[in-house]
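Only one protein chain is missing; all other protein chains are in place.
This part shows chain A:
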Amino acid sequence: MATMRNALPRRLVGLASLRAVSTSSLGTFPKRVKIVEVGARDGLQNEKNIVSTSTKIKLIDMLSEAGLPVIEATSFVSPKWVPQIAAGAKEVTVFVAASELFTKKNTNCSIEESLQRSDEILRAARAAGIPVRGYVSCVLGCPYEGKISPAKVAEVTKKIYSMGCYEISLGDTIGVGTPGIMKDMLSAVMHEVPVAALAVHCHDTYGQALANTLVALQMGVSVVDSSVAGLGGCPYAQGASGNLATEDLVYMLSGLGIHTGVNLQKLLEAGTFICQALNRKTSSKVAQATCKL
């Protein structure tokens, strides 16, 4: 017996920090989580095939019927807020990144300039009584710069929060993050911005999205962005998957007894509908498992 017990496989080392991180908060999840459904915008925008306007409308209606509390409807790419409001938008979003190179490549300006533009949008929106949600990209890594410091993410987040965003969605744009990095980033951000104003937007490019989201929940985040059927590829990694699938997120939250208000069955129907319209397979594991039974 002793011989058997001594002949043990090499163990994982370095677990102390992981346990210290979360043992105290294990089981302390928020009672409710607000899911921000980005499939109709972030999702469709990154899909190869284009769908008709009526299909988009039907998708959004199906998502509403599934009980999703927030559904990102569309995107007005111009930095000016006027077209968004003119089109009847009741909410506006501003995008910044925690990476200089990404900001340059994506919007052709520096982080400082993009913050100034955001400030203008925010002032105008606030004057019109319109709420503004902020997005910070590359919070766990950048396709150009590689590692991004948590301090940088905190700095940028703090700035747009103080400009008046009611919520900031922290995006792991290329899905490179892992739970420890998520924890470090959130610790830094939570020093500057209350957790109630934070959301996470994890990409599943390396299969880490749900684990990263779990850590965020353990730290008190109660708003999560996801995309029905996991729509939306990753523009930086050919063939790679993109957003976290809302169905898989709802499955986990449901199992944890966390209230979302979402009807999984109806959500699955919305996913089936849009995948047929896009002529693609779902990226949701829950959908793959249930639709074949």
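The criterion applied here is as follows: contacts are C-beta pairs under 8 Å (C-beta built on N, C-alpha and C of every residue); 3 or more make two chains touch, one makes a residue touch a chain; residues count from 1.
Going forward, contacts and distances are computed from a predicted model.
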>> I want to check something: the complex is missing a chain, and I'd like its UniProt protein name from "NEDD8-activating enzyme E1 catalytic subunit", "COMM domain-containing protein", "hydroxymethylglutaryl-CoA lyase" or "Importin N-terminal domain-containing protein".
In response: "hydroxymethylglutaryl-CoA lyase"
>> Among A:205, A:222 or A:243, which one touches the chain that has been omitted from the display?
In response: A:205
> Of A:51, A:252 or A:277, which residue touches the hidden chain?
Replying inline: A:252
>> Using the document's contact rule, name the residues of chain A that touch the chain not shown here.
In response: 1, 3-5, 7-15, 17-19, 21-23, 26-27, 175, 177-181, 204-208, 210-211, 213-215, 234, 237, 239-241, 245, 248, 251-252, 254-257, 284-286, 288-293
